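Shown here: the complex without one of its protein chains, the others still in place.
Chain IDs A and B follow the sequence of writing; residue 1 opens each chain.
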Amino acid sequence: MRKRLWYTAPLSLIAVSVLAALLAVTASAQSSASNASGTLNFGSAGADVDFTDPALAYGVLSWQIEYETCLQLVNYPDKTGAAGSQLQPDAAAAMPVISNGGKTYTFTIKKGLKFSDGATVSPADFVWAFNRDANPAMQSPVIPFITDVVGVNDVVNKKAKAVTGVKADGQKFIINLTKPDGALLAKLTMPFFCAVERAKTPIDPKGLNTLPGAGPYYIASRTPGKQLVLKKNPFYKGDRPARSSTMVFTMNTNDQQTYLQVTNGTYAADPNGLDVPTAAAGLAKKYGINKSRFWVNSLVETDYLALNTANKAFGSLAARKAANYAVDRPAVLRARGFEGGVRTSTILPKALAGGYWGQKIYATKGADPAKAKQLNPNCGHVNLWGGNTTLAQTQEGIVRYNLTQAGCDVTVKQFGGYAIYTAAGTKGADFDIMFSGWNQDYPDPIDFFGILLDGRNIHAQNNNNLAYINNAELNKKIDQANAITGEGRLKAFGKLDIWTTTHLAPWVSIDNRNLRDYIGPNVAGYVFQPAKAAMDLGTLYLK
Amino acid sequence: MLRYLVRRILWAVLLFVVVTLIAFVLFFLIPANPAQLACGKACTQQDVQRVAHALGTDRPVYTQYGWFLGRLMPVSFKGGPHLKKPNLGRSFVNRRDVDSVVAEAAPVTASLVFGAMILWMLIALPVGILSALRPRSLLDRASMTGVLIGISLHPVFIGLMLSFLIGYEAHLTPIAGYANFFGGLYGAPGGPIQWAYHLILPWITLAILNAAIYVRMIRANVMETMNEDFVRTARAKGAPEFRVMRAHILRNALLPIVTMLGMDVAAALGGAIFTETVFGLNGLGYNAIQAIGNYDSPTVMGIIVFATTAIIVMNLIVDLLYAWIDPRIRLV
Partner (left out) sequence: MPLLEVKDLKTYFSTDDGVVKAVDGVSFSIEKGETLGIVGESGSGKSVTCLTIMGLNNPKNTISMGEALFNGEDLLTMSPGRLRQLRGNDIAMIFQDPMTSLNPVHTIGTQLVEAVRLHRDLTKKQGRARALELLKQVGIPRAEQRIDDYPHQFSGGMRQRVMIAMALINDPDLLIADEPTTALDVTTQAQILALIDRLQADYNSAVIMITHDLGVVAEIADDVVVMYAAEVAEHGPVEAIFRKPRHPYTWGLMGSLPRLDTDVERLVQIQGHPPSLLRPPSGCRFHPRCPYVMDICRQVDPVLAPTGDDPRHLQACHLDEETKSREAEKLLAGMMAGAS
C-alpha cells in the first residue's frame, strides 16, 4: 500500500545532501505513520468545515460530516438514484403523524438509540436541538428556516426562553407550526435538527468542536483549519453504513497537490470533489464515468442569469424571452470544463422537477440571435454583472457577445467574491442581467421558488429574488403548490416551473451543475447521495 | 539610549494606529456585507440585520475601530477600571478567537520563514562571495544565470514542480502538508524530524527567490568593498587573503545585508502566501487570503496586527543590531 519506491528511486535526484541525511533519519518514522486498515484519509483542498457544531454548521463539507455523525428524525438513506431521494424515518420509528390541518407533526422516537458516549437518545434531545438553535446567543443560521415553528420568534426576539412549539411526551416528539409547511420533513433533514445531548451541548456562540453524536460516526477530534477525525460510534445500532473505522480529514490542502495525493493513494478523495477540473476529460478516458475512480453526478443546483424585471431593459416578457434565445447555453456551460454540468432552460434541478425537467422551452443547443431580435427589436443598453474569476470572465464574455449579437449594447461590471450579492440584493440595483446560482439547502422545490421567486419577500436589502419578480399569479401558484404534500408535490412544482419559464421568463437558466468526484486507487464503495448532493463518506472503504 | 527607545516606541504606536486604521477603513469601504455572508444565503433582511447587530457591523466605523482598539488594551473601564487580557476579537466566519488563529498560524509561518532564511543565506553567502572573488568566471556566470532564473520563477511554479518531481515522482519528500514540531495531529507524523522533513520543499521554494536576490546583493557588496582602501591597508599589513575576506571585507559588506534580511524576514512573517498555499501550510498568509475572501475583518485585522508588530519589532532589532555591529552608528 504505502509506496516503498523511494528505496529504488535514483538517489542522484537528491540535489541537496542535507536532504539525503534527513531522509535516512525519517525512513523509520515514515513507515510507522502508515494507514491502519480501516482508516480513510481525506484531503480537503482549500477548505475547512465552518463548524462541527450542528447548530452552526452550514456548508456542503460540514453537512457531509454531519450526515455521518447526526441522528435525525427523518433522513435520506445512503443510496444513490431515486432510492436516495426517498425520505425515511431515522430516529423516528415511522414517518410522523400529521394532524391539525398540517400544522402538527408527531414523531415516535425509537427506543435504545445511543450517543457515542453511551447516553440514551430521548425526544428531549430533539427539543433541546430546537431550543439551542433558536437561542439568540447561538446566532444560528437556521432561524430563516424555522420561523413557522410556534414560539421560535419569541425566543429569537428574547421574549421567551424556550420554543413552545416543540415538546417531548414520553417517546413522542411533537412539532407545532403556525401554518402548514409541505417542506417541513425535507427541512428536518438539515443537521440543525440533529439530536444533541443536553448535558454535553451548552449554549456556546463559538460552537462546539467535538460533541457526542448519535449517528454512525462521532467527531473524535477537531483542530480548526487543520484536521478533523471521525470515528465509528461504538453504540450505533442502526442500519446506516460505517464501513471504515476512522476517517481523517486534512483541511486546507492545496488543490494541485491533493489531486496528486488522491492519484497516488495518500488520500482516499477530496470530499469537496475533483480538485483539478482540467483533469476531468483525461480521467473519464482512463477510468470511464461512474465506473471506478471518476464519478459525475448532478447537483441539486441551477446556474442562471437573473433578468431584473424591475428595470427597463428586461421589464417586458418579450425582452426576457429574447434574452433566453440570445444566450448560447452550451458555450457558457463549456467554460466549466468537461462534464461541468447539464444545460437547462428551466428553474428547478432534475431531482426537484417531478418529471418536468428536460423540456426545451428555449434554445438549449445554442444561440438564436435572429429569434431574439425578432422578439425584442430594440434591446438598447444592458448592464451585465458578474464575478471577477477567470471562469466568470469567460462566461461574461460569451454572454456579452450573445447579447450584442441580439442587438443589445452591453456594459459588463465585475465584482470580487460576495460583494455582488450585497450590491445586487439591494432593491433598485442598476443591473439588468447578472450571473447567479442557487444550491439547495434542503431538497424541496420551495427552497427555490419560495426564496428566489416569491415577490412577497422583496425587501430593501439582502434580496435573493434577484429578478425582482413580484407577480401575484405566481405567488398564488407557489402557495398552492406548497400546500401539497406527498407524491403530487414535486409534480405541482414541476408544472409551475414550466409555467413560470414560459409566461414570466425571470431567468435565463444555463445549467444544473455536476459534481465530479475522484477517488483513490485503493478505495471502493462510492455512493453519490442525491438529496445531500454529495459523496457519501460512510459507504467508502479501503479495498 | 533610553530616550531613543522611548521615541522609537512612540513612533511604533503611531505607525501601528495608522496602519490598522487604514486597513480598518479599507475593509469598511468594501461593498460587501459580512453579516450577509455570516447569516447564510437564505436570510431575509431582518435576519441579516439581526446578525449584523450581533457582529457589530451595523455600527459606524469609528465605533468599530474603537472596539478594536479597546480589545487590544490591557485595561478595561467597563464596570470600573480593571486589568484584562488583550485580545483580537472573534472571527465573523467561524467564530474562532482570532488570538488562537494567529497563535496557531504564526509558528507555521515562522518555521517556514526562518528555515528558508537559513537555507537561502547558506546558499547566498558562499555563492555570492565566490562570484565576487572570481567575476566573469564560470562559477560567476553560472550563478548569475541561476539568479536570473531564480528571480524570474514564480514560487507557485517552483513549489508545484518540486512537489511533483521530488515528492510525487521520486517519493523523496512528502508532496505537501505540515508536521507539528511538538507532537503530531491524529495519525499524522510529528516531531522535529518530521517537521523538517515536511518543510524541506517549502524551504527550498521560498529560499530560491531570496537566495537569488541575496547572491546578487552579496556579490555586489563584496565586490564594492574589495576595492576599499582599508582592504588594501589590510593586505599591506601582510594579512592572508582569508583573513582579509573575513575580518575586513565581509564585516563591512554584510552590514547592509543585515538590514535587508531583517526587513525581508519581517515582511515574510506577514505571510509567505504563495509558498503556504502551494504546500497547504496553514500559516498567516494562507489564513489572511482565506479571511479576505470571506470578508472576515477580525481575522484579517488580527493578522495585520501581528504582521505590523513583527515588522516594527524586527525594525527595532535590526536598528539595535546595526548599531552594535557598525560603530559609526549611534542611537540618539
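Rule of thumb we're sticking to: contacts are C-beta pairs under 8 Å (C-beta built on N, C-alpha and C of every residue); 3 or more make two chains touch, one makes a residue touch a chain.
A quick note: this is a predicted structure, and the numbers were derived from the prediction, not measured.
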Next item on the list: Quick one: jot down which shown chains the absent chain touches.
Entry: B
Notebook entry, point to check: Hey, which of B:52, B:234, B:278 or B:291 is the one touching the hidden chain?
Noted result: B:234
Next item on the list: Please pick, from B:20, B:173, B:252 or B:290, the residue that touches the omitted chain in the full complex.
Entry: B:252
Margin query: Tell me which of B:60, B:79, B:183 or B:327 is the one touching the absent chain.
Written below: B:327
Notebook entry, point to check: Please identify, in ascending order, the residues of chain B that touch the omitted chain?
Noted result: 228-230, 232-240, 247-248, 251-252, 255, 325-328
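Everything below uses one rule, namely that only the chains that are shown with their structure count from here on.
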Item checked: Whole-Å gap between the CA centroids of chain A and chain B -> 37
Check: Any idea which chain A residues touch chain B in the complex?
Finding: 3, 5-6, 9-10, 13-14, 16, 19, 22-23, 25-26, 29-30, 33, 36, 39, 41, 43, 46, 48, 50-51, 56, 58, 136, 139, 141, 143-145, 156, 205-207, 220-221, 223-227, 229, 246, 248, 250-254, 256-258, 260-261, 263-264, 266, 417-419, 421-423, 425, 441, 447, 451, 457, 459-464
Next item on the list: Within their complex, state which residues of chain B touch chain A.
Entry: 30-33, 36-48, 50-51, 54, 90, 93-97, 101, 104-105, 160, 163-168, 170-173, 175-178, 185-189, 191, 193-194, 196-197, 200, 204, 277-280, 282, 286-287, 290, 293, 295
